[in-house]
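Missing here is one protein chain; the remaining ones are kept as they sit in the complex.
Labels run A and B following the written order; every chain starts at residue 1.
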Amino acid sequence: MSRPAAIVGIGQTKHKKRRDDVSLPGLVREAAQRALDDAELGWTDIDAVVLGKAPDPFEGVMMPELSMADALGAVGKPIMRVHTAGSVGGSTALVATHLVQTGIHDRVLTVAYEKQAEGNAQWGLAGGRSGGMGAGGIFAPWMRSYMARAGAPEHIGWMVAVKDRRNAAKNPYAHLQMPNLTIDEVKDSPMLWDPIHWHESCPSSDGACAMVITTEDGAARSPHPPAWVLGTAMRSELGTFPGRDPVRPQAGVECAHLVYEAAGIRDPRQQVDIAELYVPFSWYEPMWLEGHDIAGPGEGWRMVESGETQIDGSFPVNPSGGVLSSNPIGASGMLRFAETALQVRGRAGEHQVPDATVGLAQAYGGAAQYFAMWVVGSTLDAVDQKR
Amino acid sequence: MTPAATEPDDDNSVKMMDYFMQLEYREPLCPVVRRYADQLLEGRLIGHQCPSCGLVYLPPRGYCPICVVETTDADETVLSDRGTVTNYTVVTPVQYYGQHETEPFVRASVTLDGGNATMNLQDLVDVPVDEVRVGMRVAAVWKPKGERSVADISNRSWGSAEGCIDGWRPTGEPDAPAEQFLGKATF
Partner (left out) sequence: MDDIAIIGYAQSPSQRRAELTEPQFLFPVISEAIERANVERRDIGFTCAGSCDYLSGQTFAFVMNLEAVGAWPPISESHVEMDGAWALYEAWVRLQHGDIDVALAFGSGKSSPGDPSEIYPLQLDPYTLTPLGADPVSMAALQARAMLDKGTITEQEMAEIAVRSRTNAANNPYAQVRGSGDVDTLLREPYVTAPLRRHDLPPISDGASAVVLATADKARAVCERPVWIRGIDHRIEPHQPGMRDLTESISTRQAGRHAGIDHGPVEVAELSATFSHQEKLLREALGLGDEVQVNPSGGALAANPVMAVGLARIAEAARAISERGVSRALAHATSGQCLQQNLVCVLEGA
């Protein structure tokens, strides 16, 4: 069976370089409590918890669902821990959604987090070895390939960086607050991984995100408008083999087409009002616009250049400020999912896109090989309304 | 094991305390990687060529993950130690516990001559970082036989030729046409 699922509660922490005022359980509970408050539900109303985060060695805590069970109100309930690399926040939300859609549970709390200041992700990524280059070093050559393939000028990356930081200034939860960042400042910032400058890279953040997902009945009782899940999709592929195209990974293409089909979307550029895409490095905005067939080959960067992806453009991307402005790794994917839900609920505050009724969220991970996506709408027929 | 970042606060109050832990893992090389390491010591790069699709895996994995068939010594192939830089980035090292790199360094993908095998994340030597380009012809710089070590070779393809090859040096041959590689990423 498959029944409608709705997001009725959304919570996130203020994302910061270092949240030294809370412990790991304190961090996740802060986001979870806010999600419950938003839904006007209590801890005992929750049937099950689905937790996600990036690799355990990032904080040095193995299987943290065990030590967080109490803080997440999970005692006596089912709790699961999802881990699908960078896409984990998205995958976690999808597992929670599936628990509701299939009729197994009526109210599921899903939470994702990272507390980077309590560990060292760069160390974790390098496995403790020297010569570690971080995720940026892995992705940089592919961005170079994209630029060559699409004939994209280098200022596109700078434009994405400025746009996302200015959007973040409208989002009180965002880590980086740089309302006045300029193209020149981006261009003149130190080169980290050619072509990625300092300002074109995501920060390292502490933060958590949580959502309450429920049934049609639950949505009817919700004090605020729900967001409806109109389609979900997950796709994975091998990370490395001769001939793989990591610039436009096949798993990303297929995942997008699956989620469009599930939601009844024929033309995402016309039928989606707002997209939150996982863009940890500036160039990934045009790369995913093309990689998810929102734009045709070589058109992604033109959408950026023409301002279409600005918050007031025709296809706003990452009005929240995106991963470029807040990167609590494990939560970064869920934040994309939660932000689309906030938008179609009309509850995104200053970074609200007016009249947004259909949102597309994406998270990716590994060697650009794991993808999770959903489409949410203000109503169950929100996509149909756009035909 | 995971050193926390400790920064003094303005008021000198203790907000966080470092807790260091150390875990030791010892995993012997699996047979196909052992064989690969032994061949490295002899100055040879070997791979497994999938008997089904013909793709070459370096280091060998003992299977082709695409065709989902196992590969064995019978599928072994000796690869050229010359190739072409098909992609690269210049990395400004991030400092973390255990990081020894301090200056910008190159990590390049080198596609070996005569096949589809590519070695990723390779060091280039004797070339300034700003002169690296796609299409550059390079050859492996083998350490002298007695100085080779496979201590850093792991089952996870890390240090794929580290300890035996110092890096790749430009050969001085004319570049291979960059258009052939630009826009194509291999990984």
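As a working rule, a contact is a pair of C-beta atoms (placed from the backbone, for glycine too) under 8 Å apart; a residue touches a chain by one contact, two chains touch by 3 or more.
Remember, predicted model here, so these are calculated numbers, not experimental data.
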item	value
Identified contact with the non-displayed chain, of B:21, B:74 or B:151	B:21
Selected from A:7, A:85 or A:247 as touching the chain missing from the view	A:85
For chain A, the residues touching the chain missing from this view	1-2, 23-24, 55-63, 65-70, 74-85, 91, 94-95, 98-99, 101-104, 124-125, 127, 233-239, 241, 249-251, 254-255, 258, 366-367, 369-370
Where the missing chain touches chain B, by residue	19, 21, 23-28, 30-31, 33, 61-63, 65-66, 68, 70, 155-156
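Keep in mind that, in the parts below, only the chains that are shown with their structure count from here on.
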item	value
Whole-Å gap separating chain A and chain B, where each centre is the average of the chain's CA atoms	31
Complex interface listing, chain B residues touching chain A	1-5, 7, 15-16, 19, 21, 55-57, 65-66, 87-94, 96-101, 104-105, 107, 109, 116-118, 120-121, 158-159, 182-187
Residue ranges of chain A touching chain B (in the complex, touch as defined)	18, 20, 57-60, 117-120, 122-124, 126-134, 137, 140-142, 144-146, 148-150, 190-194, 238-247, 367
